[in-house]
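Note that one protein chain of the assembly has been removed; the remaining protein chains are unaltered in position.
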Amino acid sequence: MARGGGYFKTTYAADLALVDTRLRRRALAAFVVALLVLPRVASPFILDLVAQTALAAIGALALNLLTGLAGQVSLGHAGFIAAGAFTTGVLIENGVRSPLVALPAAAVVGAVLGIVVGIPALRLKGLYLALGTLALHHVVLYACAEFQNHWGANTGVSIPPPAIGPWVLKGAVAWYYTLTLAAALVLALSVNLRRSRAGRAWMAIRDREIAAESVGIDVARYKVLAFVWSSAITAVAGGLFAYHRAFVSVEAFGFFLAVEYIAMIIIGGLGSALGAVLGAAFVTLLPHGLDALVAGLRLSGGAAYYLFPLKFGAFGLLMAVFLLFEPQGLVGIWRRVRNWFALWPLRYRPLRSAS
Amino acid sequence: MTSILELTLPLELENLEVVYHHVATAIQGVSLKVQPSSIVTLLGTNGAGKTTTLRAISGFLGADNAQIVGGRVLFNGRPVTGRRPHELVRRGLVLVPERDKVFETLTVQENLRALVPGWLAWRAGDRPRVRLDQVFEYFPLLADRRRQLAGYLSGGERQMLALATALLCRPAVLLVDELSLGLAPAVIERLMILVARLRDELGLAVLLVEQNAGAALAVADYGYVMEHGRIVYDGPRDRLLAHADVREFYLGVGHRAGRKSYTDVKQYRRRRRWF
Partner (left out) sequence: MTQVLATTVVVASLYALLAAGYVLVYRATRVLNLAQGDMMTLGGYFLFLVATSVPGQPVRAIAGAAALSALSGFLIYRLLMRPMAGHPIFAAVLVTVTLGILLRAAIVLVYTDRIRHPLGLLGLANPARPLIGGAVVSTFDLFTVGAAAALFAALFLFLRFSPLGIQMRAAGEKPLLASQRGINFHLVFALSWALAGFAGALAGSLYASNVRLDPSLGVLGLKAFAVALVGGLDSLGGVIPGALIVALVEVLSVRYGDPLLADVSPFLCLLAMLLVRPWGLFGTKEELERV
């Protein structure tokens, strides 16, 4: 951790490094070791939770690229997830079983959808864009539903576990490793995208579009690029989702899923990759936490009925609380805690950008 | 002037201090008095803090993330610091703002009706009653255009409409920010005469913020000069008109080498404040 003002970068390499201070390096190493050790100590249930979080984090990171960095609000991300999942499903229905084909195919479908959405979206801003993506989500779902009907299997389609050659991905531990690795890759990708020319252009567009245009940023191109990256990654997440669930059905991709993803990046903290991951963890674990809480209370049988609406309501309430009282999200809380320790016993640091 | 009259000044500022965004002090210790049935003008260069003063009086600072950190505003002898704008208006403290002064999607007529005191007339007490036909008499131009959308009015017509709606709010004290902004000299003169007429006919107290010192001093009874958020000079009209620095910097008469504005005069220069 850089103590206020005492840490300077002296080489270009140090400036370019992703993990720049010793403390951060150590924290990261400790985190990686913890992830590696976890399967030896934790139950399959815990591993599955972490895997689900990782999967959610991929989608949240992708949405964060679009909404947090480029400032283009999308209420239709569940549509991109559905598109990826259904691409996988369709390929499997047609005998293409290898995830090495299905996942890139999902990415391509996502990217194409990104272009299809991104170009008309150039005309729209803010609220109108959000509504356009929301409408698009319904249209994608409609296409998926028609497809599902034509299969004859009205309830959905089951997906066999992904296999590459003789190796079959099965069991909590294997999924745990696969999905955390995938999430780590996407995390690295999105952190690096943020530092790239495109990332800087996105942030400029987010902050003030006209100013961005006037310093020579091709706003249209970078907006579409943001859509393409975001929807491609999201669609891959959808493909992984299909494999992980071993089942694809339209019902899983309703408006609520889109809201969940938005909630992740809001609760986590808009525009921050760390925030997206934290938010994904929070939203994924919240229902399980409530379950555990209720189980701990040992209520009578009738109470179980109320569990579902309570979970639903608690989710809404938490999201509202974050929107109203902590717009910076979990990352904001984390920064305040960190600054408090870094600056103790003083309260303010000289003005500088939050990092 | 008797002491009883002093007690019930329509408007009085005591040592008002305003800070923007918790860091930037915009006005520091401004005190001024507006006598009943008089026009007081507040002069100052760009960024002197005139608009900020008016905003502070009419309770508008919150929207710009500013706050009053010291001093108080007395309206009819009662402190009103920190009251909400619409309450102040209903009591008769009415502002004609610098920008955004008409509802562009409403017609002229609707602009004139979209105000509360006209609707809650019984609460206005004994403040001068201004009727619609009276307003149309003051501003005949508006009468012709009453069915037109205010968004299609020119700058000067908007200024008139803003003034007209302010009058319909039945003001006891009228605060006007840059009456002359973007107007032709002839129109300015007419409006100034109108303001003077309002003072005489309705007994209105007016605080007139102006860049155009000549026009303002033509009608004002008293004037304050503001610089860097402080009042640097004040006096009755004739004293201001005779004052060398006012003549030079605001009226453009006379010239001493090298001096461009009040800031170049040592006695007005801002003292560096560390905290």
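Lettered A and B in written order, each chain numbered from 1.
FYI, a contact is a pair of C-beta atoms (placed from the backbone, for glycine too) under 8 Å apart; a residue touches a chain by one contact, two chains touch by 3 or more.
Quick caveat: nothing in here was measured; it's all calculated off a predicted structure.
Colleague: Among the options A:V73, A:A280 or A:L330, which residue touches the chain absent from this view?
Modeller: Once the missing chain is taken into account, the touching residue is A:V73.
Colleague: Need a quick check: the contact residues on chain A for the chain that isn't drawn.
Modeller: Residues touching the hidden chain, for chain A, are 73, 120, 123-128, 130-132, 134-136, 138-139, 141-142, 145-146, 149, 255, 259, 262, 266, 305-306, 308-310, 312-313, 315-317, 319-320, 323-324, 327.
Colleague: Which chain B residues would touch the chain omitted from the figure, given the whole complex?
Modeller: Touch set of chain B with respect to the missing chain: 58, 60, 63, 84-86, 89-90, 94-95, 97, 100-106, 110-111, 113-119, 165, 169.
Heads up, the rule we're going with is that only the chains that are shown with their structure count from here on.
Colleague: Using CA atom averages as chain centres, what separation in Å is found between chain A and chain B?
Modeller: 53
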